[in-house]
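For this depiction, one protein chain was excluded, whereas all remaining protein chains were kept in their positions.
Right, chain A next:
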Amino acid sequence: MGEFKVHRIRFFNHMPSAIRVMAFNSHTERLVVARADGAVEIFNFADNYYQEKVIPGRDGKAVEALCWVGRRLFSAGLDGEITEYDLENLRPRNSMEAYGGPIWTISSNSQGTLLAAGCEDGTVKMFEVLEDRIQFQRNLSRQKGRIISLSWHPTGSQIAAGMLDMIKIFDAETGHATHRLLVERGLQRTSNSQEVVVWSVAFLSDHTIISGDSAGKVQIWDGITGTLVRTHLLTKWDVLVLAVSPDESSVIAGTSEGTVVQFQFISSTVDQQDKQWVRTRTFKSHSHDVRALVHTDTAVVSGGVDTQLVVRPLLDKVEKNTQESAMRKIIFPHRNLVSCAKKAGLLLFQFSDHLELWRLGESDGNGETRAHTRLTSNLRVGRFGEDNICCSALSPCGGWLAYATVSSVRLYRLQLDNNITPLVPLSRLQVSKLPKELNSVHQLSFSSDSSKLFASSILSSVIVASVKELECKYLHTFKPPSGEQPVHLLSPSEDGNWLATANTGGEIHVFDLHCSVPVCGSCPTAVSIHPFSCSLVSVHADQQIFEFSLKQKEFTAWSRKLQKQGMHPLWLQRDAPITRVTFNPNNPTHILLHDTSMFCIVDQILPLPEEKTRFYNQSVLQSLSLGERLRNSHAFKVYRNFQNLLCVDLMEDHSLVVVERPLLDIVSQLPAPVQQKKFAT
């Protein structure tokens, strides 16, 4: 079955950024997540929670609020600008200064015609949403103190604003404040003098207003009379965020303790109609502040300072013991942050603001799967400008390095001293003149002979440029026959004849052949062309695997057999997508796949697993007796010895590079959580 020398690498200090705010579009089932570094990520809930798109942020631009208006996405931040994003080309489309100081919140009415922004100077600014831009309409009557949170009444006639020490209700027509709800200051914590911040308000269609504040209270107000109905004290710390279910029967509140508390609108006795808000469940899935919450029909989605996105289905809304009812934690990005130069033994780690280049050391090959990697040199490439890096690539020969930000692409020539002592640092030279077509790029890749650079560009086109001796020449642009979604995967074949691309619309195109693989419903998460058999292997977000023969232009027999039998339930239950497909040149029937929790060798010769068989870890399997082992062996050989994988790749010398990022290292870099007494009365 094959043994590998393994470079086990744990020094990639990838640190995800804290989740700041989220918004959910129930029509398209897309969740947008803004992180503290300004990056905006879009998850497709219909497609197994796959992270479709990532728009990198830039320095000094923290997103404080997000808002969907139809299919358009707006964000606002403390820089005082409202930004609309171009979701096809993964870049900000336009920004508009609101002239009200930092913006704390934006909210659109349910009709999608108006956008309200709460500003530091105490104004609620109304913007009209036009076809291509937004236009300032007017200010609501100006208040003292900043506007922290906003919520529209579903009819759009009123708007509630959470401020310091109070909530104000405005008439959206006249712009006057109709009610002023005073929020009590905290009784428990510190002195009375500290102002209470209404972090979040929710305006329900029955004119109930629910507020969450920094004194740890969730308060329920009658919006018609402006009276307090009920106070629920949740925590000693802050209630940071509230979210309402689409049918308004449930409200969830996120606290600084990392808990999410659910309130439900239920009648006190079975036969009666008078309902009240009752605190019911408490979810504890975070160790730090819950900063962002979304209540979908069936699930509670929460994110916060501990950088994890947690999808917790509500068990009363989904079928029990199905894949849908399992809790999900999304910690790592669903794309590759590591590129390997197979021939040169170099690794490129991508961070949001710099790149790191490492050379693999000599591993003490003693037959074990674990061997030491000694770093011999490392090179840090700082980026230019304020934009964060969105993609990077390293050529297989190790001679070229390219990276791109939202606005620019940079290409470097690396000079390697292969023959001399390995401690000599690598030098780099920047290729200054780049063809002007390479200006907006989502994905970069080098051909296997390192002579060509592929870059996916606007309108899902792919630009081909030749690189040679400090020169980069534009060669060609591939335009797919259809599709406007950005290309997120590029995979050139080993022999240089083909280039496979996949876009977030779920289409896979193979260029130089101009053939399209039949579209399957789910978005591909990894594609690769087999070096010998010239078949294209694609793995999708719903965990399906397809093998498409490029010569016959049809799915191979193995792929059809796999589809006919169906994937194994245990395989389908994994919650992380496969992010890389590689092949073993020594054993052409082996396909190497990995996600964050395991890596797997699919042996196309062995029979497919039955419904009932288990996925044994291979080390467990080897401890079994021979007969038992034969009975339990099947095409999917799963290794779980490595956890939290960011990259598994096969080098040219058949050693395996495994890049791990232990969760403990991430947790240790988080700020300290709020102090809580475990046993106290």
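Convention: a contact is a pair of C-beta atoms (placed from the backbone, for glycine too) under 8 Å apart; a residue touches a chain by one contact, two chains touch by 3 or more; residues count from 1.
To be clear about the criterion, contacts and distances are computed from a predicted model.
Chain not shown in the complex: UniProt lists it as "WD repeat domain 75", one of "Auxin-responsive protein", "Protein SEC13 homolog", "catechol O-methyltransferase" or "WD repeat domain 75".
Interface note: of A:Thr28, A:Ser95, A:Thr113 or A:Gln264, the residue touching the hidden chain in the full complex is A:Gln264. Among the residues A:Asp316, A:Glu610 or A:Asp653, only A:Asp316 touches the chain that is left out of the figure. Interface note for the absent chain: among A:Arg185, A:Arg281, A:Arg328 or A:His354, the touching residue is A:Arg281.
As for the chain not pictured, it touches chain A at residues 232-234, 262, 264, 266-270, 278-282, 316, 679, 681.
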